[in-house]
Each structure stands twice: as C-alpha cells, then as structure tokens.
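Everything below concerns the one structure shown next.
In this view, the complex is presented without one of its protein chains, the others remaining in place.
And then subunit A:
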C-alpha cells in the first residue's frame, strides 16, 4: 500500500498549523485521479480492467459522459433476455459485455462514470467482499449528496427515495477490487426502450398491482378433530397481493433534478479525499503504471452474435422485417 506523508510547520503563535484534515493525511493511502470527458465506454472499461489486473496503485477514474449511446451488460448478460434486439440492431446501438457483474445499462453523453480501483488493504478494516465494498461506497456518496434528496444505497443501487439514479458493479480479484458506477445525470426516454425488464429485479423495484385479497375464516378446532378437548378459535388469513416490477421510466430518475453536473464531480472528488490522498494523473501517463501485455475480457458483441441471439429468442420475431422509421 502506498502512503504519503505531509510535513507539519508550526505557526507564529505557537502550536501546529496542522488541522484535522491535514492530520488525517498522515498515513492515508495514495490514489491516482484520472479525469476524462467523453471517453468511449469501451475504452474506459478496457482501461479499468487493465488497471485492476496489472497495476498495483489505487485509482479513481471519472469520465464525464461517453461519446455515443451504448448498451453495457454484466459478465453473464444474455442479449435475448435483456435487450429488444431487433430495435438495437435496427438503430445500430453498440452492445458491450463488461468484466464486472451486475445488470444492464444504456449509457450516453449524459451519463457520468465514477470508478474506484483499490488494493485490498487500501481501506483499513474493509473486507474485500461485495457487500462491505458496497457499504463503503455509500459512505463516499453520503458526503456527496449530504442534504440533497433522500439519498441512500438501496439493495445495490443509489436512489433518491425509491428511484434509482446510480447503478453499481464490482470485480474482486485476489488482492484488488473495483467498484464502478454509472450515474444517470440525464437520459433519453427512447433509449430505455432498448432494455427489457430484467428477470432479476431488486425488491424495491416491485410495486403492488393488485390489492390484497384478505380471506379470513375461523375454524373451531373441535370441529376438525374430536381428539382436541379444548375449544380454540384459530384465525387463518390469506393475503394475495400481486407485485410487478416498475417499468424503466417509473423506476429511475435524473440526477440533474437534484444537482448540477460540475458540482457532483467536484463533490465526488472532495469526498474521495476523505479516504485517500489524491494525485491527479494525466491519462497519457497511465501506461507507466501498468503492464503492457494484457488480454481484456470486456468486448463488443458482434452483429452476428446479436442476430443469433434474436433468432433464438421466439419473442423477437423475424429480423427480416424492416426497421420502423
């Protein structure tokens, strides 16, 4: 683990100038901060995967928007289950399968990406497992959104109230981990139409679509069995609520309704400084921090793969039909 030490100078009136923030810098780990604007998401993911696997430094990567709308699935994502493939193909939307777990997002220039890549001992007391890392990230963003909206981590999503605006994913290796987030600062309504409702949805996404049907009846146990000597009334109640996952537009919200873009980025950097000593690094210098030979698992799916997935999915219908204008 890298550590940075800050020298302390006494002031004229005696005593030390070192306040709490400076004192806390003693012994806190170093983290390289790299900022991009409009970096294509495939390049971002390739960079992240390479830094996770070949670097021994800690990294914070902020990408202020990507260059074009792109669908990004998790490691086990299946296009037939997750995407409206015909529309995706008609509109030539790129589809990526990334190296981290989690669900499917559609990102574009309105999306803001924040990534942390850390050695497993970088955060004192943090166990390198999904839930502790997720909880740690909530501490960071609690500072970012302090006093703004009803922010919290709900299951594995960042929400205001019960509306999601930030999706998380992680990858954990033997000695390092990555936690990256795509924030919906804004989004195009039509983009959400490319995504099906996922089979695995968080519980808080569910809402009641049919009122509880309460059926109560009482039975006298003596009526049920002559062996029971003492009468007892027993209530049997059956509820039959029916739940359905909220569709995309009911489920998500726009971060821009809560915070300006630049304020979010600045606050994220400041919140990260409470855990790490940040060192701004130019993107051109990243090559020096990692090995040169690396084979990514993150990749762009081919048109043939998507067509094959659509062919295998009966609900997609014929691909030969013309795309709608």
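Basically, contacts are C-beta pairs under 8 Å (C-beta built on N, C-alpha and C of every residue); 3 or more make two chains touch, one makes a residue touch a chain; residues count from 1.
The criterion applied here is as follows: contacts and distances are computed from a predicted model.
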{"item": "The complex's invisible chain, by UniProt name, from \"holo-[acyl-carrier-protein] synthase\", \"Glycine cleavage system H protein\", \"Interleukin-7\" or \"Anaphase-promoting complex subunit 5\"", "value": "\"Glycine cleavage system H protein\""}
{"item": "Hidden-chain contact residue, picked from the options A:168, A:191 or A:272", "value": "A:168"}
{"item": "Missing-partner contacts on subunit A, residue numbers", "value": "74-76, 99-103, 125-127, 129-134, 156, 168-174, 200"}
